[in-house]
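A protein chain is absent from this complex, but the other protein chains hold their places.
Letters are used for the chains, namely A, B and C, taken in the order the chains are written, and counting of residues starts over at 1 for each.
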Amino acid sequence: MSAPLDPTLVATPKDFKTDQQVKWCPGCGDHSILVQLQKVLAARNINRDATVFVSGIGCSSRFPYYMETYGIHSIHGRAPAIATGVKCANPELDVWVVTGDGDGLSIGGNHFLHTIRRNVGLKIILFNNRIYGLTKGQYSPTSEAGIRTKSSPAGSIDYPVHPVAVALGAEVTFAARAVDTDVQQLQIVLQRAMDHQGTAFVEVYQNCQVYNADAFEWATDRNTRLDHLVYLEHGKPLIFGKNREKGIRVNGDNLEVVELAKVSPDDLLIHDERTPNPAHAFRLAQMHYPEFPEPMGVFRAVQKPTYEELMLGQLAAAREQKGPGKLDKLFTAGDTWKVA
Amino acid sequence: MSAPLDPTLVATPKDFKTDQQVKWCPGCGDHSILVQLQKVLAARNINRDATVFVSGIGCSSRFPYYMETYGIHSIHGRAPAIATGVKCANPELDVWVVTGDGDGLSIGGNHFLHTIRRNVGLKIILFNNRIYGLTKGQYSPTSEAGIRTKSSPAGSIDYPVHPVAVALGAEVTFAARAVDTDVQQLQIVLQRAMDHQGTAFVEVYQNCQVYNADAFEWATDRNTRLDHLVYLEHGKPLIFGKNREKGIRVNGDNLEVVELAKVSPDDLLIHDERTPNPAHAFRLAQMHYPEFPEPMGVFRAVQKPTYEELMLGQLAAAREQKGPGKLDKLFTAGDTWKVA
Amino acid sequence: MGTTTSTKVPAGQKPGPQVRELSQAAVRLAGDSGDGMQLAGSQFTATSAIFGNDVATFPDYPAEIRAPIGTLAGVSGFQINFASREIHTPGDRVDALVAMNPAALKANVGDLLEGGVLVLNSDEFTAGNLEKAKYDQNPLETGELSRYHAFKIPITQQTLEAVKATGLGPKDAARCRNFYALGVLYWLFDRPLESTTRWINGKFSKVPAVAQANRLALEAGYAFGDTTEMFTVRFRVKPAQLRPGTYRSLTGNQAAALGLVTAAEIAKRPLFYGSYPITPASEILHELSECKTFDVRVFQAEDEIAAMCAVIGAAYAGNVAVTGTSGPGMALKQEAIGLAVMTELPCVIINVQRGGPSTGLPTKTEQSDLWQAILGRNGECPLPVLASRSPSDCFWTALEATRIALKYMTPVVMLSDGYVGQGSEPWRIPDPAELPEIKVQFASDPKTFEPYTRDANGARPWAIPGTPGLRHRIGGLEKADITGDVCYVPENHQRMIDLRAQKVANVIHDVPDQDVFGDDGGPLLLVSWGGTFGAVRTAAERAREAGQTVSHIHLRWLNPMPRNLGDILKRFDQLLVCELNMGQLQLLLRGRYLVDTCGLHKMQGRPFMVSEIRDKIDELLGGAA
Partner (left out) sequence: MGTTTSTKVPAGQKPGPQVRELSQAAVRLAGDSGDGMQLAGSQFTATSAIFGNDVATFPDYPAEIRAPIGTLAGVSGFQINFASREIHTPGDRVDALVAMNPAALKANVGDLLEGGVLVLNSDEFTAGNLEKAKYDQNPLETGELSRYHAFKIPITQQTLEAVKATGLGPKDAARCRNFYALGVLYWLFDRPLESTTRWINGKFSKVPAVAQANRLALEAGYAFGDTTEMFTVRFRVKPAQLRPGTYRSLTGNQAAALGLVTAAEIAKRPLFYGSYPITPASEILHELSECKTFDVRVFQAEDEIAAMCAVIGAAYAGNVAVTGTSGPGMALKQEAIGLAVMTELPCVIINVQRGGPSTGLPTKTEQSDLWQAILGRNGECPLPVLASRSPSDCFWTALEATRIALKYMTPVVMLSDGYVGQGSEPWRIPDPAELPEIKVQFASDPKTFEPYTRDANGARPWAIPGTPGLRHRIGGLEKADITGDVCYVPENHQRMIDLRAQKVANVIHDVPDQDVFGDDGGPLLLVSWGGTFGAVRTAAERAREAGQTVSHIHLRWLNPMPRNLGDILKRFDQLLVCELNMGQLQLLLRGRYLVDTCGLHKMQGRPFMVSEIRDKIDELLGGAA
């Protein structure tokens, strides 16, 4: 984490706002994510000059224009690859990737996968509105099967991917999920991502007011959301419900929802975000509404050396061993001969 | 599965051989996979005229030249996308994808992911030699961390992906694994893949004699392999070892190796390839040598409608409802007016 | 205001507004993105078309989905040109402008002709809106609009008033103000209300209150014109002499979709359309997704590469296989297009060009992908390229591209652009008899089959999987002549390079000789291709009407080019190549025919104005004749 320029100055969220007019639709979940992230960065007094936001193309990918940091609004799907270049070129920088479900998982799925497996030190925030917003409403790889959109008037025939599960398939070292309107939990998750070394992946359920407004009602409706979400806490059992009256229990190879009244709390599944085996987190990632409450918070947070650390480590080791490279030595390596 | 041309004729593996000289190196595992697949197709009397092999680029991707069927040796990484086009254009065809660890998971990772999530009716055989063979020995996405290759003289700094885990992350409906030299099990797995509706993914541990000869010794050495592999059988406990003296037990959230002598067989993990939740298979996919024996056989085999089935289903339904499309009706849809 | 042909005051009538007859008029509706201007514009278009005018339109909307209300970035406009004669463009500047708020005024008033009619929604000229539009002072008060016939109408208030009876809440009621404005325009240009009334009834059949409100607003707007003393003049544009037939209006993208469905139907093969959404090509995807009663198989791919690759697979398996995209997506497809060239599979790649480079100006038009279409792949990788010249022409171009692909077993690139793809114009619905023949002949004889033999056109046989006994394997490595086996023999490579080039050159047999508009030779020839047809042809027409000796050729085929093209070019003293790029066709013409050219280039995300071309003509001819 880079130090603030002048540690005596305390940043405010306003310090992270640019002079650009924010151009998302009214009611778009992107607004909230922007505000929360600005708050989190300010609260931590992050050095704006050593922070880079890289995005692809999509509504969500306009994000860098609104962040008073360095930034690249790149091309569709390629943000993780570009960010990898930034981070390798200067590991001192805090590098964030902002992407959409289409940008990050459709055209950009491969870079997403490989960035994660390499554990490059990037924070990847995926704004999942389950739709292509910018291109005006086609279904995306996370859209529900059967959804009717401009490109699926008879209902989509694609099965959706689940971003956290995909990330875990590539053994991501940090995976978390939040909802755009749940600002407090969103802040916590963003903070945790900020602190993680290695690839930190955060999926945010984001409302697209114009093309997919109903997608996350179940997760945002004040009256019912607590029955549909379960907040993950490390070392704690999975308990949820408006009155925290329900829990998740392991039954053989499967999970099930139980009434706390009827079971002992000891029977509940205990969350362990630090277990090295990604299978635990993967099982949580398979809990889908409406059969299950969907887990929110940190699925997994483990440590292993980052890509850039290993890269620079090899260079340092070589220099340590053989001394710093000299051009004349390089030039004359191998057989040489003289012509007089 | 398409019917043989003349059901009274019984095919032999030779019927699936082409006149092309097989150009893999002596000792290359590709030879074995070719032979086993030819046997399996012949045994099932598959219609060669209704079978298409599609590959990308790599040593393994020369496969179609040696199969007396239709075939496309395409470009690097794109075989699943091309095969998707073939299958949608004619779902009657049996369409096989042959790919390598570089072809399928490096440049082609995204098509792999999306083909799987759509459950397109393809059989994808990934020849995993954990190296780039054709380009003469750079590390691949499945290469062990630290491996020294032409492009990683100081050891690779990439963490490997595990193909079955990635496929499960995308909720593949069929996933299996085999070793090139274990011809019997390889045949079984290929047969099972052949019979699956939807995307059938098979990873084959394949020896690259020239650039990565040691990669799978632990899995092929006659003396020790049975201690390093566990064969999955649906409904059966996970038991392995030269004398079937060891088993796998669930301990809390984790798996562990136990001596059968010391535990009751009822405590062992029972394999269920048909459970809808991919978490079971994913946990198996996390068993890596040397900590665990690596599972061989079918990890997962579940049914859901295929992409091509849904695609054609929508067309049929529309025609059923509104009658077959007529050009003149299409032309005059919407407001028209006459000029005399 | 076009050419004012006559002015008549109906005899024996109370001195109402003067009626001026025009041969052509252009109007623009402009407002906030949420103001329904695209809708009102479409209605004006449909009404004018049904009335019998020739029409051409230009929708222009912001890149943002919902730019902040009232801002300049949020202004959405729709321009209609309608005439009693044949027209080819939406018009340079407009005779009438409706501005629903200050931002719309500011962004558009520059295009209003002096003396033009300006209809303003005065309700929206509030302090807040003026600020958002970056007006220091209220333009309604500064006198800066005195050059126009400006009419300040409290459109919002009037609409609320008019629809009161429906009981709609104020928000819903106010939504009808686009129909009020449309009503005013209808009165001004003496258009019938029937078509729009019918449309409203159909569209809102399930919400009768909304239907009623929109009707009432429309009628109120019209009545306002009738009753108020404000307007002193009305305009009339008589029906045009169009080719007899049944017409409908469609956008270029819709036309392309129709053309593809038609081609596949004629060829009696399923249509496979693999695509990844991208502005401004997505509409083709949307349209084809609706065609489910035809055998149209739409694959929304994970990216453009997958789309192109699926097309290759579908082509191999015997479908009419097509992909559509725009510039950046086209760049991504190039490697795979190379495979289509090598495997000699028939398919069509539609590139609806937009402003570049990179993401560029994604919602704006440009013609800057000509080079990448013809020359942008690794290796010697030729393929036929043609371009559509107008929205309705996209139908014919798509049909022709498909026919050529199937006839020559080759990928074909069809270039469209944002202007053509999103613009609309009347389309004369063709007789089935007018449609070309497209015959597909699959190989079937195992005895004679070899994958890389060639017919008289140079095409190899199409042998689809499932055919008994024709098993064969194709791929991206160089193929042996005849057998198609992988072949590294040096001479074979040269031979195959030549054969592939010859095949594409053979398409010349299907390229009609170039026709020249105007004289066969002379001091100046205008050369254009693609979506600039309308503006360039109009400029040529006007120049000739004005006595200038100017000819015009418009290229449909960019590769190969018409056989007689070189001869034509050499018969003129000066060649002016007009294109929305920095000289891409120019380089090709110069390189192929060694003719000197000058270029008219425009990189503004907008089509040419006729006046820009005329200015250049004047310059080259040394002033107006």
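One rule holds for everything that comes next: contacts are C-beta pairs under 8 Å (C-beta built on N, C-alpha and C of every residue); 3 or more make two chains touch, one makes a residue touch a chain.
As the structure is a computational prediction, the values presented were derived from the model and not from experiment.
Every visible chain touched by the undisplayed chain in the complete complex is listed here: A, B, C. The chain that is not drawn here is touched, among residues A:Ser32, A:Asn45 or A:Thr69, by A:Thr69. Interface note: of B:Pro141, B:Pro163 or B:Gly247, the residue touching the hidden chain in the full complex is B:Pro141. For the chain missing from the display, the contacting residue among C:Gly259, C:Gly327, C:Pro346 or C:Pro560 is C:Gly327, taking the whole complex into account.
When the full complex is taken into account, the listed residue touching the unshown chain is C:Gly376, out of C:Gly34, C:Pro154, C:Gly245 or C:Gly376. As for the chain not pictured, it touches subunit B at residues 21, 23-26, 28, 57, 59, 75-77, 106-107, 109, 132-136, 138-139, 141, 150-154, 158, 210.
In the full complex, subunit C touches the omitted chain through residues 63, 326-328, 330-332, 334-335, 338-339, 341-343, 353, 355-362, 364, 366, 368-369, 371-372, 375-381, 475-478, 488, 490-491, 493-494, 497, 500-501, 581-582, 586-588, 590-592, 594-596, 602-606. Those residues of subunit A that touch the chain absent from the view are 5, 18, 20, 48-54, 57, 64-65, 67-75, 78, 81-90, 92-93, 110-111, 113-114, 311-312, 314-315, 317-319, 322-325, 327-328, 330-340.
Convention: only the chains that are shown with their structure count from here on.
Ranked by C-beta contact pairs, the top pair of chains is B-C. Subunit B and subunit C have centres, each the mean of its CA atoms, that are 45 Å apart. Distance between chain centres (mean CA atoms), subunit A to subunit B: 29 Å. In subunit B, the residues touching two or more other chains are 110, 113-114, 311, 314, 317-318. In subunit C, the residues touching two or more other chains are 292, 298, 302-303.
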